[in-house]
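A single protein chain has been omitted from the complex, and every remaining protein chain is retained in its original position.
The block that comes next holds subunit A.
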Amino acid sequence: MAAMLKCVMSGSQVKVFGKAVQALSRISDELWLDPSKKGLALRCVNSSRSAYGCVLFSPVFFQHYQWSALVKMSENELDTTLNLKCKLGMKSILPIFRCLNSLERNIEKCKIFTRSDKCKVVIQFFYRHGIKRTHNICFQESQPLQVIFDKNVCTNTLMIQPRLLADAIVLFTSSQEEVTLAVTPLNFCLKSSNEESMDLSNAVYSEMFVGSDEFDFFQIGMDTEITFCFKELKGILTFSEATHAPISIYFDFPGKPLALSIDDMLVEANFILATLADESSRASSPQSLCLSQKRKRSDLIKKKAGKNITGQALECISRKAAPRRLYPKETLTNISALENCGSPAMKRANGDVSEVSENSVSNTEEVPGSLCLRKFSCMFFGAVSSDQQEHFNHPFDSLARASDSEEDMNNVCRKEFNGSDAKYFCII
């Protein structure tokens, strides 16, 4: 039995689905279709790995939902569950979900199913009078990326009506790349990023102060100012128009990613954006990054991850010369799943590491559209073991410590690889 997906939706469900695709298209040019028992997840990550989006449609969202994964029995009794590895180009799927209002009105049913033997996703729209529209999209086999962000440990949590976000967004021009969110226990301010407006003497600086009573939920643990990319904010606003649910914002100190979530029982959307790290608040070494994937073979991963970490860590620390991507894409496909993940953190590193980061980031400038993110290095997510709290209290006990000795790294790695759940980390 091959890994497969089959689901059926009504017209109004298609509208929500289409809005999710549109929202994710603002982040990336590629989309993963990732079915599991939790439902169908649409995932994407941007080219500079500084923004991640995931919309999870629960099985009860659909009129019909069926999925399966391929289970491979192996000799040492460790089964591999191979899920559907389906990556679609946004250019292929976005035009199908155009004119959502007319789709909602005119279609009776929409069926999406995969044919793994032919690496195709088939999307069919059934109209009245027996008219049927079929799209066949070839997909690439690629492990979906998953970012796990623990919202519960965030110091600051807000819940706002989408209307508020929409009002804030009109303040800024589309040429504005970064915005800064500043909060105190009493109020909230969204403003143009200082860094940007200082460079261009022609740019208008705008800010909007909103009182805490306009929020559905307002819990601020500490005064914080974080800066992130503006474009992605518009993406989540697109999706919120479809669900009418409030938007929750979870964040911490500068450098740690920000999460925007919408949860309306049937659909859960999470957009995780990297934030600019403060000059002063950098840890001495990069915290471990984990964009996880979903295979559960512990030994295999341990070995590979260990190897990767060693290699990468050394690169990380020692290289000062030629620019090169610090985090080649290939390594991602070898990385295993992470079940629990602690506090994600994004670092724009300094010292030795910063030179490397700068270099690696400069490479990403070649990628179109990522120019605004040149100050953001890749997103780091703490891959913490079950001793989550411990990690949190000792943020400098980086699991991916700079080390000259391979042994050291392996030792560190191995410590974490215990328990039945595979818990891994790697530097990407």
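Here is the rule we use: contacts are C-beta pairs under 8 Å (C-beta built on N, C-alpha and C of every residue); 3 or more make two chains touch, one makes a residue touch a chain; residues count from 1.
In the analysis below, contacts and distances are computed from a predicted model.
Visitor: Just by its UniProt name, which of "Alkylglycerone-phosphate synthase", "Checkpoint protein", "Auxin-responsive protein" or "Integrator complex subunit 9" is the chain not shown in this complex?
Guide: "Checkpoint protein"
Visitor: Looking at A:Ala23, A:Ala41, A:Ala69 or A:Val210, which residue reaches the missing chain?
Guide: Among A:Ala23, A:Ala41, A:Ala69 or A:Val210, only A:Val210 touches the chain that is not shown.
Visitor: Mind listing the subunit A residues that contact the chain we can't see here?
Guide: 167, 170-171, 173, 198, 201-214
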